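A single protein chain has been omitted; all remaining protein chains appear in their positions.
Naming follows writing order (A and B), and every chain is counted from residue 1.
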Amino acid sequence: MRIPVDPSDWLILIPEFILLGTAIAILMIDAFAKAASDRSSPWISLAGTAGAIVAAVFLWGNPLSGFGGMIVNDDFGVLVSTAILTGTALAVLISVDYVRREELPAGEYYALILLSTIGMLLMVSSANLIMIFLSLEVLSIALYVLTGFARMRPRSQEAGMKYFLLGSFSAAILVYGVALIYGATGTVDLQSIADELISPGVLGNPVLLAGAGLVLVGLGFKVAAVPFQMWTPDVYEGAPSTVAAFMSIGSKAAAFAALVRVLIFAMGGLRPEWLAAVWVIAALTMTVGNLVAIAQDNIKRMLAYSSIAHAGYILVAVAAANRLGLQSIPFYLIAYAFMNLGAWAVVTAVTRKGEEAVGLSDYSGLFWSHPVLAGSMGLFMFALAGIPPTAGFTAKIYVFMAAVAADMIGLLIIAIVTTIISAYFYLRVTVIMFMERPAEPPVVTVPTPLAVAIAVAAAGTIWLFLFPGVTQSFTDTVARLL
Amino acid sequence: MFTYAWLVPGLPLLGTIINGIFGRFLPRKVVGTLASALVGGSFLVSVAVFIQLLGLPEEERHVTSALYTWISAGNFFAEAGILIDPLSVFMMLVVSGVGFFIHVYSTGYMGHDEGYSRYFTYLNLFAASMLILVMANNFLLLFVGWELVGICSYLLISFWYSRPSAVAAGKKAFITTRVGDLGFTLGVVLIFVAFGTLAYDQVFAAAGEVATGVITAITVLLFIGAIGKSAQIPLYVWLPDAMEGPTPVSALIHAATMVTAGVYLVARASPLYVHAPGVLLIVAFVGAVTALFAATIALVNNDIKRVLAYSTISQIGLMFLGVGVGAFAAGLFHLLTHAFFKALLFLGAGSVMHALAGETDIRNMGGLRGKMQVTYWTFLVAGLAIAGIAPLSGFFSKDEILAAALTAPGGHWLLYALGLAASLLTAFYIFRLFFKAFHGEPRMSAERLERAHESPPSMTVPLVVLAIGAAVAGFVGVPGFLAPEAGWTHAVAHFLEPGLAREPLVEAELPPAIGVMLMLIALAVGIAGIAAAWHFYVRRPGTAARLAQRAPAVYNTLLNKYWVDEAYNALFVRPGKALAAFFWRGIDAAVVDGFVNGVARAVAGLSLLVRRTETGYLRNYALAIFAGAVVLVGYLISTR
Partner (left out) sequence: MLVQYLPFLVLFIVAVAFAGGAMVLSRLLGPKRPSATKLEPYESGMVPIGGTRGRFPIRFYLVALLFILFDIEIIFLYPWAVIFLEAGAARVFLFFEILVFLGVITVGYVYIWRKGALDWE
């Protein structure tokens, strides 16, 4: 077997290489000039992320395939990568003062963020089950470390350990699924799998179906779909807020991209078989996520359940597996990147050293002392609840439209009912902030980078509502892939 | 060609927006000046429209300009469009002109009020709403203006919302007029059902082709709306209570906006009404009876503003009498003159109250003549005008209505008699007010008398201007028999004719001898009323009290306003409240809320239940993943 070697393959990975170079630079500065690193690494990371975004946009509308078909660049991938990189950039911005406040080792922190981002981007571009697994590991290992990064805090350690063990467990299940798929089709290349599915012998193979199920479990773990979601609240609560913010976008987006590639691009032929399974998972995810969020009085746990619930809505689009669904997934992820990162940014601002003040009661009357901060939080809560004029509304509408187009009325009704339920706990935050007047107002400082992050997130949240077409024109080309 | 006319309602609306949003940050001077200037601008634009309209040949004085398509759904089509014809221009001039003076007056009157910018926001909106109402080119936009006027009246009557009586009055006004609005709404719906359109032009053009029964129903329903807005029997009860609002608001409601909307509506829909003569007769009788009825209540009331309120009800009744007998132009002519002298009366009353720290009871006034010269003389002009003393404005307009009531094809001697009686009482009660307030011994506390002063120029200047108007406005409607050769007789009527249903002018068949005779009778009646008031309250004070003692039943009936409020309370308000309480406690709280709360509680309970799965133990989580994987794979394999 000859492995083709083509230098132009490297073009596809320019964003990843930019991030890698940045990460190395940060590590080296950290190794030789610790003091300078603490000051400069967030800005270097930001520059690197910006460069990666530019490179990703540069790849737009330029379908490429390389490394023997293991890595592809298509518009779908670029869009999801944009969501991930947006999340990374915002996460870096909100980390600037957080890392300083919590006295975390800055160089390693940012390097790990960037390395994890590389894994995410690779996962988005993977056209091969092995690549999916490899990139999953790259992104996960960095995240395991980041979750337990606040070593002095037992909660953080516990979260890191839980995440690591369960992550390894589910990754093992994923690998097992990959092996079974390989056993049934004789290939790990997604395009080849799709080609193989034409033959009826392969289509009916129980080994293939079992493999598909196990891959679904492995990716379902990453996107936090019920019943593979149980790590989410514990990990989000224990991890540093900024890390939780980062992974709530990045790993979810990357895993959804992989899920779309596996379930729709490769195994679209098996949709009659997997549809009911994804249907039930989506329904369960939306219901459990929103339902349990009601009972939370810790804002980080609440956002964790919110993140589970949103995975459910995106799964609706996956289940629809039609043009509208494919369009709505990148849009939803980008919108989610803005509104969720915004919410986490506010959480980071309100949280005090040592992850104190994360109860809902700590937001009591925030409006009266910090009107702009509380107003932004209100906006993000509205967006997450899917209330106009926010991107969250538009994103949900797209998903609902996809469900209608796919004749999934039952799932649509569940989605709408759970959306209504979700309004309760999102709006409760708003009520607490605006309508309560505490005896002593919460002491909150909003450093400039954090303020910028909140402003960008808020602007993005509204901008995507006003001009959904900007991404919609992108997503139109995406859907042509179907 | 009249597209710029949208500025007429647009300017006050702009004021509403500016003052509504930024008002509280702006200095008072800016707020008041801006609000007044914008309404003034609106008046100037109206004048420009008027002049341009006069330049057109008579048959072309009807211009519709659509601003934009407003609603288009199925066969339903409505545009936001304005109609420029003599009738709408006439109303524009009255509304914006009188409105302007009331704005100016308000800058002084409300000078010390906390809600200064809120007040002008509402006031501008009020003016804008009324202008939308009169300028609409279809019934739907008319309805919008109609409702806006209603909400503005509510906001302004209960402007001092910390006073329970003001809040109650606002609610009363709103709810009472809503009764009429229901009829109006049904009328508009019926118009659409019958004609398939709501545009004036198409509706009126097809008026003759629709069955008489339908036309009758439509006109009756529209008239019910007019009754509510214009405070006629039986829906007049809100207007006297509306005095709870600031006095300039009363002036605006009574003179320029709100109550005149009903008269305008009947005049505007005159092409429909001429096809329903029976309904016109009802209109005329309701008007005539109201005129007399309200005047009798005004005889004994002691609240200066309430007397004026009943006076307005009575005068509007006269207008309805006019339009009811087919003399649409005469009714509108009286609307014009009434706008001047009634605004003047209210502003004069406001001036008096301003001087006496808000006192409204005429029993605590008297002898103010020397203290406030301008107010005194202007009030006198207004009083003479409303009493129908030649040659002041009220004389001509009232005389024209009365003449029409007797001689027009739709007229009847009974209508004439009712109107004449109302005129007599009007002259009496208005001068009772005048004499008790300005003549005789001062009856207020010495301290108040000491403080009593003439109002500031921002209040007196509008008084003077309105007084001039009240004095001379009648000359635009001088009957033809007085000056047969002059070209300017019946100016108002001639101007308005093209916009109204073709109805022979009263003057056309009125021999000069009869016309002059009717005039003299009306004049004599007015003078008799004034003389009686003078006899009762100046020459022999105490006569009235003796009279009241001699016929206590009559006096008490009048003083208690025929117990109409009490009757309504027992008949409608209390049963209504009981029904509402039943729906509230029995249906809403128990059934609806119970269901909603039940669902919410069920969700919360479920949430706590599902939450239990979150144990925090790694082994449970791993087991969940494993179980999920087993079920998932088991299901997928089973699909084969």
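In this section, a contact is a pair of C-beta atoms (placed from the backbone, for glycine too) under 8 Å apart; a residue touches a chain by one contact, two chains touch by 3 or more.
As the structure is a computational prediction, the values presented were derived from the model and not from experiment.
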{"item": "Interface partners of the hidden chain - shown chains only, full complex considered", "value": "A"}
{"item": "Contact residue for the chain not shown (choose from A:31, A:172, A:409 or A:466)", "value": "A:31"}
{"item": "For chain A, the residues touching the chain missing from this view", "value": "2-3, 5-7, 20, 24, 27-28, 30-32"}
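One rule holds in what follows: only the chains that are shown with their structure count from here on.
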{"item": "Where chain A and chain B are represented by their mean Cα positions, the distance between them in whole Å", "value": "61"}
{"item": "Residues on chain A engaged by chain B in the complex (per definition of touch)", "value": "161-162, 165-166, 169-170, 173, 204, 206, 209-210, 212-214, 216-217, 220-221, 227-228, 230-231, 233-234, 272-274, 276-277, 288, 291-295, 421, 424"}
{"item": "Interface residues, chain B side, partner chain A - complex", "value": "600, 603-604, 606-608, 610-611, 613-614, 616, 618, 620-622, 624-625, 627-629, 632-633, 635-637, 639-640"}
